[in-house]
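So that we are looking at the same thing, I have put the structure below in structure tokens.
The complex appears here minus one protein chain, its other protein chains still in place.
In this document, chain identifiers A, B and C correspond to the written order of the chains, with residue numbering beginning at 1 in each.
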Amino acid sequence: MIEVDGVSFAYRGGESDAVHALRDLDIQIEPGRLVAVIGHNGSGKSTLVKLLTAVLYPTEGGIRVDGVPVRHETRWEIRSRVSVVFQDPDDQLVMNRVADDVAFGPENLGLPREEIAERVESALEAMGIADISEKIVDDLSLGQKQRTAIAGALAMRPRYLILDEPTSLLPAVAATRLIEAARELNRREGMGVIHVTHSMAEAALFDRVIVLDTGRLVMDGPPSEVFRRAEELREIGLDVPLAASLASRLRSHGIPLEGDILTDADLRKSVFALPRSAGDSG
Amino acid sequence: MASGTGNERGSVTSFGTRQIVVAGVLGGIAVFLGATRLGFIPVPNLAGNATVMHVPAILGGALEGPIVGLLAGGIFGVFSFLQPEVPLFANPIIAIGPRLLIGVVAWAIFVGLRGISVDLAAAVSGVFGSLTNTVGVLGLAVVFGYLPPAAVVPIIPQAIAEAVLAAVVTVVVVRGVLLYRSGRTTAPEIEPDEEKRY
Amino acid sequence: MTDLPEQAPLAELREFLYSYLEGTPRAVEAARGVSFEVRRGERVGIVGPTQSGKSTVVYALAHLLRLKEGQVFHEGEDVAAAGYDRAALRRSVGVVFQRPDFQILEDVVGKDVAFGPTAAGVPAKETRERVEESLEAVGLSYPEFRLRYVHALSGGQKRRVALAGVLAMRAPLIVLDEPMAGLDPRGRDELFGLFERLREQRNLTMVMCSSSLADASLLCDRLIVLEEGRVAMDAPVREVLAGADRLDALGIALPEPVALARELRKILPDLPTDLLTEEELEEALLERLGESRA
Partner (left out) sequence: MLELQRNVIFGQFVDTGSPVHRLDVRIKLVATALLVVASFLVDGFLGFALLFPLLVVLQLVSRVPFGYVARGSSFFLFFLGIILVFQVFFYPGEAPQSSVLWQWGFLSISTEGLRFAAILGLRVLLLYHTTTMLMLTTSLVDLTNGLELLFGPLQKLRVPVNELVLVGVISVKFVPIFISEVERLSRAYTARGVPFDEGGPITRARRLGRLLVPVFVGGFRRADLLTTAMDVRCYRGGRGRTKLRRMEAGLTDWLVLLMVVVWVLAAWKLPGLLIA
């Protein structure tokens, strides 16, 4: 359980030119959940990530991870529970061969060799990059590098995996594959995934969506609920998945679509369930 | 030893993750300049080229302390031993020894003069960091018998060129890095009206 | 723009070949015979999966590669031929790179926009006028932004500064490498509006490469689809979108309306896929579902 309790954070806090990145934030995240955090640039997403990994500490309020308060003295304990993958793999890969980079974290934990090997293998397997484990990082595509970075985080066997905009530099196809892999991990290993993004289509695939705007929590709930508030989302510079917005347009024209519609497949099922069209097109 | 993490800048002499990374990055720039030959600028003299490969060590010393300067200089030294652009660097003592001192000298001067003016401190540490390199290498070359003392004379223009280059680049980079760290958003008006282009 | 119907195309590639790291064990063939023309006033999008050679083609049009003779033409002239004035040519082609951080060369906004004109020897007074005009054209207020430090700008603002720097060169052809990559939805919307305005006001010829078919189809009139360094499709936007299945087979992510239409075709087989916007899809659906109205 991650408990963010009344947290505020300001860069250069206390000075006249302090920048308030987060204001009075309350969030509880249960273990094993798929949570998307959305917000446009400058909404405080990245600051939240740094607070959850004990890179920064709150100016006000407190954070606990599985009951352990996030403080300077507990940072190693926190980081063994929470792993994070950043936007640009070039700035986080340390070693220059895939398997060795994935092993970097477990090596830091001082684990026995056999366990490191086993963790590396299963992390590579989970990200679908076992076949390139002996490749040199320079020779990889950006998508492969990002998978390597995620495998490196997985090898830490965290309770919570934070993905800090890992898809924003990737082409859409590679981004989709990455999200699929993250969902699969959650399903199979029960690991909590917190995905920071500004892609609404990606957020729609998660259990819960948290929306931040200028450092405040503005929405928090299942995607079906959050995306129903399309107008408010547009106001703060975010949009909604096309299927959701189209469904509400069609409904307003009197088409009786049933159920929560977030993805393309949802819309197809609802359209299929319509009395007449089903008969028309077989 | 393992003190200082991410966002704490430990004392100048600590040797933590940040020092390792910054020294590695600066060493990487030195290697990059050497391996791509970008760091060699043709100077009209017999030896042919002035180099800016020692500038990362100067910057490491000035901005991050003697340990980082020493390590960045060490990487430069090891590179020039492995890829000796001049035969005398095939001797590891000549290739590595003086380079270890570049950043330390730059640090001492930068810290000493910073109170007067950051630009001045950067320029002087650039010049003396550069001279540490030249004097150290040539001195050892004469001691080891690679060069007769007379051969030092034609290298003087190159040494001056290197010192000037190092001073200029150090001033500009120190300004850039300090500016980036300061978080300021707007520049002061600098140019007189008639020359203003923006 | 076409008062002379027989006028040579503004830019043209003929059987263009290019390899990176030629002569090393890591050589990569990026373009394997690409041919197409760009006419004045056109907006051409180059799309394709990663490693299909998009950026290479864009760099070739901007004369940023070591070119071989007989492959790249500007106004009908071979730009690799001996004696061709490439420096002058580069001034007539503006390039907006993928990451503004690598394009913005100065630390202060105004100074950076003035960089190109200054390098081209434009007098100070005219440069200043151009800086003001270009910053305003990209929606950045001149008095507010001219002295701003570049490092303190947002990603979207940096991109505008990069674009202003190119506009200040007054080049008739502008080449863009992934103009939308990495922007948040707000930044994208702003940039779309900006390109639309520039198109109306200046009749610029634009060539852009994009890994997002969605962006390219909204910004361009014509699309060239590359596959492994060759042209797979070259047609007006709607014609390309109509071939949604083929695009999907090439591994190109479809624009949201096209992808949704393709999904719905499983139950509505006559639904078209050459759709640009949500409104068009809505209309097409209403036409077919109208009778189900409650």
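One rule holds for everything that comes next: a contact is a pair of C-beta atoms (placed from the backbone, for glycine too) under 8 Å apart; a residue touches a chain by one contact, two chains touch by 3 or more.
Keep in mind the model is a prediction, meaning the values are calculated, not measured.
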Neighbouring displayed chains - absent chain, whole complex: A, B, C
Option from A:Gly39, A:Pro58, A:Gly105 or A:Gly143 whose C-beta touches the chain left out: A:Gly105
Residue among C:Met169, C:Val231 or C:Ala284 touching the omitted chain: C:Met169
Candidates B:Leu120, B:Val135, B:Ala151 or B:Ala187 - the one touching the absent chain: B:Ala151
Residue among B:Ile29, B:Leu101 or B:Ala123 touching the omitted chain: B:Ile29
Positions on subunit C where the hidden chain makes contact: 20-26, 59, 62, 64-66, 87, 90-91, 93-95, 97, 99, 101-103, 105, 115-116, 119-120, 165, 169
Absent chain, residues of subunit A that touch it: 50, 53, 55, 75-76, 79-80, 82-84, 86, 88, 90-97, 99-100, 103-113, 116-117, 120, 136-138, 152-153, 156
Residues from subunit B at the interface with the omitted partner, ascending: 1-2, 5-7, 15-18, 20-32, 34-38, 41-44, 46-50, 52, 55-56, 59, 63, 71, 74-75, 78-79, 82-87, 90-91, 145-148, 150-151, 165, 168-169, 172-173, 176-177, 180
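We take it that only the chains that are shown with their structure count from here on.
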Separation of subunit A from subunit C, taking each centre as the mean of its C-alpha atoms, in whole Å: 30
Rounded Å distance between subunit A and subunit B, as computed from the means of their C-alpha atoms: 41
Subunit A to subunit C touching residues, read off their complex: 40-42, 139, 141-143, 168-169, 171-174, 176, 198, 200-201, 237-239, 241-243, 245-246, 249-250, 253-256, 264-265, 267-268, 271-272, 274-278, 280-281
Subunit C contact footprint on subunit B (complex, rising order): 176, 179-180, 183-189, 194-198
Subunit C to subunit A touching residues, read off their complex: 26, 49-51, 154-156, 181-182, 184-187, 189, 211-212, 251-253, 256-257, 259-260, 263-264, 266-270, 278, 281-282, 285-286, 288-289, 291-294
